[in-house]
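This is the structure I have questions about; it appears just below.
Omission of a single protein chain aside, the complex is shown with its protein chains in their original locations.
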């Protein structure tokens, strides 16, 4: 289980990284998802461009309205509260249950989004928080909502040569309520179902975001509307089923039971928060 | 070290093995560094079943790629029981003619390191014409099923039958329940994967094989026969072995290939199995299907079991034993501890296009225990009775021991109902029943499950010849050598790989010799230094190797007595031995002085006494049908009915393994075995696609339970010594792994017994549990009156 050969360069600046990312080159940050894929020879690259230490990607900042997290901020830094949390603790609590500490110490939020695993935690969280990614590329910079950046299973709109630099994440309203729920085969495993619920976020619509069901983390539109409308549990269940029918190719009965239960659990936690 | 008040037998002596591992200074196969070492990567079949039409070596590396053609000189080992009815296809190191499972080795690539070897392996092209894959062991027996081996009348390695009593009488039984139960396929998952380093030592003119194995001596025999070398020209060394659990006790094609290649190249070759290889192509385990009918009378007395047991044995029989033991042990253990007198079980050991099945902690019995203990609960449910009452009614009592079961086992000593009652009490059975009535605030549902297991151990010649084993592990050996300073080195033929033999066998020697265990070293794992032995498996080491150590030590003691008495100018019967000294009425002499006389001062020896204090002896229990450890597991679970998540709230074991040499190690074996049993029950599975592709090939898909998944187990001991072993010990390494699937399945079923949930397949993944509950709920809703009766 050793990767095929590749070259490696540690970029000294974002500019140098962008210049190095030509054909068949891949950016490498924490490596916690990419290196296993390379080792299994399920992915390959001519060149890895190490961007994990770049200042531009390591910086975080905050205004009253927005928190900006560098893409190379690690899961552990979020867990430990070393960077601001726009979700009033939501991101810390998600980080705490993401894989294992030794993985969290190296893995980055940007890497997680770029990998676009349909069961991953950060895409669901960032979609729920309405985050926007700032992306640098050979033709300059662009911004795109995370919900649009991730297009499909393991697929983003990133083109070769582009790097996620940071995420701009609107702060939740002080009165917002959040909840998460995750069902895993075991502690630290990828989610079978993961839900982030954000309610009462000022004048923003409620967001119930589900990962592990469809081809990417998505806001459950009907469910979110039903929650906002204060519908009863039966109506909520129907809404989740309707959303799942749109999200999955023919969800089986178990998928409906599982994801419905996880949605309800996340909602209950949000209401308690 | 401080001697235990009762002596070294029964002392929870802290382990001698720990120090090196705690420093990271253990020496595993992959840690070995030999000059000029080359690594090997295997090219493997990516097709489950097909005709291998061509293997193309890259032109520039042809001498570093080895295929079936290059190893055609390697002899094929005949494997499986010595039964005429057992069929076995040849299993050469590399596929030849056909490939029969995904992961079967096709070629080996040698390079300066593993990465380069894998680069080379990618350049070897393999052409296979795919054939239909046989992946279900029941369907595999259909007349129109594709055949793995030409010339076999069907895909069965062997079909057999276990009958006892008068099964025909069962047709009239008032209660007859038919159930189909399944225990799925899994891997053994030692944390250290397999590994081998082999080189030809020109100075000694011998092939040296460093191998992560449970049995170096038996493996040497396999290597010798396959490679056509005399055994004195092969040395097998097992260094620290990072777990085995059965998975490192068969001759595997990769290991044979490496040894064969090492004979042909002028450098050491190494293969370290990676985890993907382990999950795809190492020993697979379990995969039983039970299609059974249990009969009982209306009072709950269990009468008999009829039906079929299918074991999916994969594509080949592994040397030496092959897969039949899995099936026969499952069938023979089906009656459990109950007075079930009528048995008619047809067994089918079936070849499929999967990796070969091998032993894994518990061998056969986790499936049998799962089947019988689920059936007992089903009978109780059908009668509206408590499962514990049906067990009380049917369980063999101590007054009935020794008891010959319908499956042909002879239960020796113990008190089975006492273990049941202890478990019932410790789990708080009635408190759980009360709690169930009030319901859980979080919507989960609580269940309690019970399962009894027994564990045959210390079985010798009588049992293994009955099984038609081609290697009969009916004894163990120990060479005890007292050095000139009175310290002791003992070489044994068993193979410690976590069991703590360096400690427990030293305790036995300390007890016999009257020495501190610090003065005793236990050595193993090298055919050049240890006497022949069979290795560590089948919960045999403490009985056999412990017995051999005791026996050899006693022979040393007799010689110490003889020489010591002479030095003290006393007669041998006038001296006694205490704390490393021989004492007479008037004086004493230390073992060191005696050992010095025996080794380097022969003029001090009595006439006619040979120099040296060195003894090799062997040991087999006086009755070789085996001694049985046993116990009852009880579990409380909380089940989330929608998601199917299962949390273990409490887990209790009440067990009896006879005399414990080291209770600390015994508890460790129980707790560790239960963790593996929980893996089988809830987590671990290698499913296959319709094309025969294994679908759990990394730890992302194959779930090994972690610290959060395994509860601390409450262990209660009883001690009924065995009558036929040294000190009354019984083996107990496997028992922990046998009962958890049954106990947990019963607990989950208990949680939903009101709606008659069917819990019949492991692992009980969230999906299986949730589906079972949903099915029961909808059936219950459809027929409320019947289900409520």
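By written order: A and B. Residues from 1 in each chain.
Criterion: a residue touches a chain if its C-beta (ideal position, glycine included) is under 8 Å from a C-beta of that chain, and two chains touch if they have at least 3 such contacts.
As a convention for this text, contacts and distances are computed from a predicted model.
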| item | value |
| --- | --- |
| Identity of the absent chain, which is to be given by its UniProt protein name, from "Urea ABC transporter", "Peptide/nickel transport system permease protein", "(2Fe-2S)-binding protein" or "Acyl carrier protein" | "(2Fe-2S)-binding protein" |
| Options B:180, B:233 or B:275, residue touching the unrepresented chain | B:275 |
| Residue among A:76, A:91 or A:244 touching the omitted chain | A:76 |
| Chain not shown: contacting residue from B:215, B:268, B:414 or B:672 | B:672 |
| Residues of chain B in contact with the chain not shown | 14-15, 17-28, 30-31, 33, 113, 115, 189-193, 240-243, 245, 272, 274-275, 497-500, 664-665, 667-668, 671-676, 698-700, 704, 706-708, 710, 712-713, 736 |
| Contacts of chain A with the absent chain, listed as residue ranges | 1-8, 10, 28, 31-32, 35-36, 38-40, 48, 50, 52, 76, 99-103, 105-106, 186-188 |
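Here, only the chains that are shown with their structure count from here on.
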| item | value |
| --- | --- |
| Mean-CA-position distance for chain B and chain A (Å) | 43 |
| Chain B residues touching chain A - in the complex, by the definition given at the top | 113-115, 118-119, 122, 274-276, 640, 642-645, 683, 698, 700, 703, 705-706, 708-709, 765-767, 770-771, 774 |
| Residue numbers on chain A that touch chain B, as the complex places them | 1-5, 36, 40-41, 183, 185-190, 192-193, 253-254, 257-258, 260-262 |
